[in-house]
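Before anything else, here's the structure in question.
Here the complex is missing one protein chain, while the rest keep their positions.
Right, chain A next:
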């Protein structure tokens, strides 16, 4: 089984796959983002209590989802790398860091901009906001750690360990609004249904999807850079770029 999976994750093969799909992903992502943004900003009705401000939700919620999903992805890849020593997992881990960082920064900024007109403040140190802020610091830390070692192998191992241990923060972020009294509201969309009206809700998965395509574009480019930077000689780099 191991050999069957491994043959699809040969570095050169992944490189060529990323090269082929990246621009398609950008095209689909950018187009759908513009269309869905038009839908969210112009077509959808205003909210009954928050009026127009609620539209920040369509950036805030997808960013929040990805800030956590990207971290889980990093932790899983870190685990696989530490156990099986597969180079590609370390490359995937390293390629995801800055994407997660951007999404986490975006969720904090949009949340602050939404907080001022609705709550009356940009920032409070409640459990949800503080734990998300910690996630931002984790991303910054891992990004700094990544380039702090002379040997790539040492860096990969250390980054993997830090990513795995830091994953403890993810359930804390998720359940912070239930465990403690927070200013942040509890989840609108749960397994038992949604408290966002259906008339507004359908735009949200579309936005999540277009964010996914945009993120995948950046991820592909990061993977390409990572693979090239790990090549031992200029000749091999040239072969890969032309092949």
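Assume a contact is a pair of C-beta atoms (placed from the backbone, for glycine too) under 8 Å apart; a residue touches a chain by one contact, two chains touch by 3 or more; residues count from 1.
One rule holds for everything that comes next: contacts and distances are computed from a predicted model.
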{"item": "Absent chain [UniProt protein name; select from \"Cytochrome c-type biogenesis protein CcmE\", \"Branched-chain amino acid ABC transporter permease\", \"Oxidoreductase\" or \"Iron complex transport system ATP-binding protein\"]", "value": "\"Cytochrome c-type biogenesis protein CcmE\""}
{"item": "Touch criterion as defined above, residue of A:121, A:154 or A:229 at the omitted chain", "value": "A:121"}
{"item": "Residue of A:20, A:165 or A:241 touching the missing chain in the full complex", "value": "A:165"}
{"item": "Hidden partner chain, touching residue among A:8, A:24 or A:180", "value": "A:180"}
{"item": "In chain A, positions touching the absent partner", "value": "44-51, 54, 57, 79, 82-84, 117-121, 124-127, 161, 164-165, 167-168, 172, 180-183, 185-188, 195-197, 199-201"}
